[in-house]
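Just below is one structure, and these are the notes that go with it.
Now for chain A:
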Amino acid sequence: MPDVEIDRPDLEKVREALVERFGAVILETSYAHKELSFRVRKEDLLAVLGFLKTDQGFNALNDMIGLDRGRDPGQSPGVQFRGTRPEIQTTGEWRAEGSSLDHPAPLGEGRKRFSVLYQLYRFPGFQRVRVVVDLGEGEAVDSIVPLYRSADWAEREIFDMFGIPFAGHQDLRRIYMSDEFVGHPLRKDFPLEGNEECLSKI
Partner candidate 1 sequence: MTNTGFVFDVLIPVGKIVAVILYPLLMTIVMIWLERRVVALMQKRLGPNRVGFQGILQPFADAFKLFLKEDIMQDQADPLLFKVAPVMVMFSSLLAFCFVPLGEPIRIGTYRLTLWIAQSPVGLLLVLGLSSISVFGVIFGGWASNSKYPLMGALRSVVQILSYEIPIGLTALSVVFFARSIDLVEIVNHQSRAKIWFGFMLPVSFVVFWISAIAETNRAPFDLPEAESELVAGYHTEYSGMKFAFFYIAEYAHMVLVSSLVVLMFFGGWLAPFPNVPALAFLKVIPGFFWYLIKIMFFLYLYVWIRATLPRYRFDELIRLAWKWLIPLSLVNFLVAALLWYIL
Partner candidate 2 sequence: MSFKDIELNMGPQHPSTHGVLRLKVSVDNELVLKIEPVVGYLHRGMEKLWESLTYAQVVPMTDRLDYIAAVSNNLAYVLAVEKLMGLEVPKRAQYIRVILAEIQRLASHLAWVGFMANDIGAVSVLLFGFEDREDFLDILETYAGGRLTVHGLRVGGVPYDLDDALIVRIRKSLDELPKKIKDIETLLTKNRIWRHRTEGIGLISAAEAIEHGLTGPALRASGVAWDIRKDIPYSSYEDFDFDVPVLHGGDVYDRYLVRLEEIRQSTGIIRQALDKLPAGEIMAKVPRILKIPAGEVFHSIEAPKGELGFYVRSNGTDKPERVKMKSPSFINLQSLPLMCRGNLFSDIVGILGSLDIVLGEIDK
């Protein structure tokens, strides 16, 4: 594991404790902009979060963030809408400069497509750490609702927006989109044009 310089003693302590307890389970530690983040395998997530909560006192889940790095070229997009044109219609120049939407960067070898970021808080003390889990297409991650109650809606949101299933979540429904909605809007390959045919399915 590449060592990182951490200029905040409180966070350094957290890292030391984690490394001591879990060792190689922590795949990667990064420290940038005074934010500490650990990358773990999805199987170890509950153990790491449980340790952070009970031993290190990170008692609040601040937020959960879903990420999509885009799919490999050649893979078929998840959803196709009626009337979708292959290239995105632009009337001005505003989208021409290569948005990440238009040309999703190909995933590197061994890199998984999705990530879920868990932002934890410590009261009192008010430190934040981030735990990152990488997930491939269709892979499920354990729900952390038993640990942090506030993860309930956050997991539903990520499920809705990215289609990442959370194993063990009691009530995993879409939260923003209607239940009949097809596809997951925040995925990079979600078509931006065309008509959705969800109404005919009711």
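Quick notes on this structure:
Methods note: a contact is a pair of C-beta atoms (placed from the backbone, for glycine too) under 8 Å apart; a residue touches a chain by one contact, two chains touch by 3 or more; residues count from 1.
With respect to how the candidates were assembled, all candidates are chains of the complex that A comes from, given by their letters.
It should be emphasised that the depicted structure is a prediction, and the values quoted were computed from it without experimental measurement.
For chain A in this complex, the touching partner among the options 1 or 2 is candidate 2.
Against candidate 2, the residues of chain A that register as touching in their complex are 32-33, 35, 59-63, 65-68, 95, 97-101, 105, 117, 119, 123-124, 126, 128, 130, 148-150, 152-154, 157, 161, 174-178, 185-186, 190, 192.
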